[in-house]
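All protein chains but one are shown in place.
Chain naming follows the written order as A and B, and within any one chain the residues start at number 1.
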Amino acid sequence: MKDVELKVLREGTNELELEFVGEGHTFMNLLKSSLLEDPDVLVATYDIKFMNISNPIMYLKTREGDRNPYQVLGDAVDRIITKFDELSAKLVGVII
Amino acid sequence: MAIEINVIELTERYAKFIISGLTPASANALRRCMINEVPRMAIDEVNFYENTSVLFDEQLALRLGLIPLRADPGLYVLEDECTCEDGCSLCQSTASISAEGPIKIYSSDLVMGDENISVADDNILIVDLKDGQKLLLNAIIKLGTGEMHAKWQNAVVCGYKNIPHVSITDCNDCGRCVDVCPRDVFKCVDGRVMIGDDINCSCCNLCVEACELDGIVIEEDPEAFLFKLETDGGMTASALIVYAVRMLRDKAVRLKSVLERFSH
Partner (left out) sequence: MGYYCAKCKYLVEIDYGSPGIRCNYCGHRILIKQRPTMVKTVKAE
């Protein structure tokens, strides 16, 4: 499996702009909605400028605090991992 | 909210199940992943040595490409991600046809170069060769995803809806809702109107408009989804669900490891 490739476009103490190379709506929308569950997140959005040819660019702005935007993003990814771990555990015995 | 799965129907190629406790984004990611991102094998290139059949090479190649092949996608690697220069046993396989008419060539006549790949349906007619017509070709099978071409799409049908809940608050047993409902959600038992299977409800609101007393309420559960999924036999429906969930989880894990490198 290919590694996820990230390009940092803008980096601040409480904001971040990232380009996700090769990703599409499937994963970006999931990540965005997971980020918005966090009360420290002020803005989380992404845009694919031209479909099929552009990479999605995510903009993230967080409340000032002890967590930097990378940690906030990391926690959002953790929430996705635990959710899908739970889902695959529930699939065993019911679907398989 | 804890996740719960209820299987309503599960056959080799068809699955109908309810997942509750999922965010709309997760349900949509799962749907999109099953359609677009789970890889599979399909014929991608055809080398024609001889073709005197009535079909052009291009038409035959398209017909061959669209034949569903049954294989475990975990055994192969996408062409772009393979370390080889121009094709190895990891990223491609072969199939061939050699025939002379009069004969009808079906998908079962494809001779596979790899024992792990087989055709999902044996009775797909490829071409009808008349007397003296010859066909000799060698096809190259590659791994791909649904976003590249529809022949690599695993889920032929995949969709979901929120679980509807229909309730009657006020009723004079006029029976208008029974007549108007296209999904037969309501039923009339001994002159009394009752709710049957409200899971079939499409939320068209015809019953709400028909009711004189405004006594019907339709609600949707925002965190419970009724999935319907059908495959063409390339993968079993259950294997596809499991593969899609694992793919999404693995992508999140890989992103996590990349993020850890960045934040230091």
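Rule of thumb we're sticking to: a contact is a pair of C-beta atoms (placed from the backbone, for glycine too) under 8 Å apart; a residue touches a chain by one contact, two chains touch by 3 or more.
These numbers were taken from a predicted model, which means no experiment stands behind them.
In the full assembly, the chain not pictured is in contact with B, by the touch criterion defined above.
Checked against the hidden chain, the listed residues B:L62, B:A99, B:I124 or B:I168 yield one contact partner: B:L62. Among B:K104, B:K130, B:H149 or B:K187, only B:H149 touches the chain left out of the display.
Within the entire complex, the positions of subunit B that touch the omitted partner chain are 42-49, 51-52, 57-58, 61-62, 64-65, 139, 149, 151.
Basically, only the chains that are shown with their structure count from here on.
If you average the CA atoms of subunit A and of subunit B, the two centres end up 26 Å from each other.
Taken in their complex, subunit A has these residues touching subunit B: 1-6, 8, 24-27, 29-34, 68, 70-71, 73-74, 77-78, 80-81, 83-88, 90-91, 94-96. Contacts from subunit B toward subunit A in the complex involve residues 2-7, 10, 15, 17, 19, 22-26, 28-29, 32-33, 36-37, 81, 147, 238, 241-242, 245-246, 248-256, 258-260, 262-263.
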